[in-house]
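Below is one structure, written out as structure tokens, with a few remarks after it.
Of the protein chains in this complex, one is absent; all others appear in place.
By letter and in written order, the chains are A and B; residue numbering begins at 1 in each of them.
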Amino acid sequence: MGMKIELTVNHVPRVVEVSPEMRLLDLLRETLGLTSVKEGCSEGECGACTVLMNGKAVTSCTVLAFQARGSDIVTLEGLAQKGELDVLQQAFVDNDAIQCGFCTPGMIMAAKALLLESPSPSDEEIRRGLEGNLCRCTGYLPIFRAVRDAAERLRNHAG
Amino acid sequence: MRRKDCETMRADRPSSLKELRNILEQRPENLRFIAGGTDLVLHLRRFPNEDLHLVDLSSLEELRQMEIREKALCIGASVTFDELEKSLLVRRHASSLARAATQVGSPQIRNRGTLGGNFMNGSAAADGIPPLVALEAQAFGEDETGKEYRFPLEGLNRSENPLLRNPFFFLKGFRIPLKEHGYSDFAKLGSRTGVTISKLNLALSCSFEDGRIQNPRIFAGALAPYPVRCSRTETLLISEKAELPEFLQSLGELVRHTIPSRDSMPYKRRAIRGLGEDLWKRLQEVRS
Partner (left out) sequence: MKALSFRYVGKNIPRNDIVEKATGKLRYLADHPRGSTAHGRLLCSTVPRGRVLEVHTEEAAKLPGVLRIYTPRDDPGFFFNSAMSFPDQPDLQDERIFTDTPLFVGDAIGAVLAESDEIARKARNLIRVEYQEAEPLLNPGKALESPSFRPGHPQALEGIMAYGKEPLSRDGTLETIHTVTTPRIHHAAMENHLCRAFLDYGDVLVVESPCQMIFSIRFVLSRIFRRPLNKIRVIKAPLGGTFGGKQEVILEPACALLALDSGRPVRLVLDRNENIRSTRVRGGVTGTVRTLANREGMLLHREVETIFDAGAYATGGHRVTLAMGKKLSRLYRIPSQIYRGYTTFTNTTPSGACRGYGSPQIHAVTEISLDLLARKLKMDPGELRIKNLVYPGDKDPAGGPDLGNARIRDCLERGMEAFRWKERRSASFGEERYRKGVGLACATHGNGYYGTPYPDFLSMALRICEDGSVLVNAGLHELGNGTLTTVAQIVAEVLDLPPENIFVSEGDTQLSPFDAGCVASRVTYVCGACALELAEKVRQRFLRQMAEVFAVSSEEIRLDNGRAFLASGKSFSYGEAVCFIATKLREEVGDYLHYKPKGNPASFGAHFAEVAVDTYTGLVRVTDFLAVHDVGRAINPRLLEGQIFGGVQMGIGMALTEELTWNSRGMPKNDSFSRYHLVNSPDMPPVRVLLVEEEEPGGPFGAKSIGEICTVPTAPAVVNAVNAALGTELTELPLTPERVLAALEKLEEREKKG
């Protein structure tokens, strides 16, 4: 049985039909074609499906689509502005914080949520902010570098 | 659960308690409340043929309040762990709860997981419960008739509590009585630094009077289905004569006494000393 819900996805208001058991992950990937959102474990442990929901990082595989009614959702596709990479994306590129790339979208969104809350995170805060995102390729270290780098660039921009 | 031809999944997302009560009046079949969602979504994945009527409690603003009311800190059932962690009220009046909240899962889980959900899931390893019990918290909620209930968390026997077995009962929140010069603390032992289920945790609550510890309450969680009171350890604290080694020894004894034949007993009996020492050291710092 379908339900119509309204929500904002990547800054665009949408009206979509969802079934009760549909996950936000399925809504984003299947209905809206936002395939940057990856499914890695289906139980909120790996973080690959992380998106921003009202500015906070959530694992979209554990949020039901109907629970996102009225929310503001941002995926990786929503970061780049006018064809230019977001500062965080560029920092990931410049610091080789990507190998196989599968954890990347979720990782960048978690990092984005972290920087939104703590623009100057300490190393400890960065580690904590990303503790819900597993990576098997990079050992996290280039990712920490990228987040520190992005934070600094954002500070320089602002100041 | 078998699928009947006429049944389908349904979902409601009430935005007010009034709306919620209207839904419950109908006494819908196969009702399941959902808040943070992790457990239920996993259940749906494992049993895709179940037809449930889902009711989302996370959208109820009335259940997301944290405020002081009648000399108690009232925390709504749908308050998330992230909100608990960051709340100045909680950090001031129930710091053990704030501390426990910081160690639940990952940021993603803390952003969605609720204290009410933590309680209703009834996991022995739930981190939010021992602090609440140590702080002498009460839970309050409502059933489908609109009747309000309030009950203490200490000594709660889930399997025998009819309220908790009523599918239409919903938790509204927790009341933590405020204490003059109150102090509380929490320590968790998992299998790693972050994002881990508790193997063991300790919650402490007490107050100070002229630098002396009053009314210490210490509870060990994840050891038994409900938090276990460490009475002997509390006695040692009050006596003021006890030193750290005896304090730790009593905790080890508690483990041995509580789970004598469990495989994990030899480990937990020793490991609880780590939690005990952390709590002790922080307590001494505050006193000085």
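We take it that a residue touches a chain if its C-beta (ideal position, glycine included) is under 8 Å from a C-beta of that chain, and two chains touch if they have at least 3 such contacts.
Computed from a prediction, not measured in an experiment: that's the story for all the values here.
The residue from A:Val58, A:Leu134 or A:Ala151 that touches the chain not shown here is A:Leu134.
Within chain A, the residues in touch with the undisplayed chain are 29-30, 33-36, 38-43, 45-46, 48, 75-77, 80, 85, 89-90, 92-94, 96, 98-105, 108, 126-128, 130-131, 133-144.
Within the complete assembly, residues 3, 45, 47-49, 189, 191-197, 264, 266-267, 270-271, 273-275, 277 of chain B touch the chain that is not shown.
Throughout what follows, only the chains that are shown with their structure count from here on.
For the pair chain A and chain B, the distance between C-alpha centroids works out to 29 Å.
Residues of chain B that touch chain A in their complex: 8-11, 13, 34, 36-38, 41-42, 44-45, 48, 52, 54, 56, 58-59, 82, 105-109, 111-112, 194-195. Those residues of chain A whose C-beta lies close enough to touch chain B in the complex are 1, 3, 19-21, 23, 42-45, 47, 50, 53, 56-59, 61-64, 66-67, 69, 110, 113-114, 127-129, 131-133.
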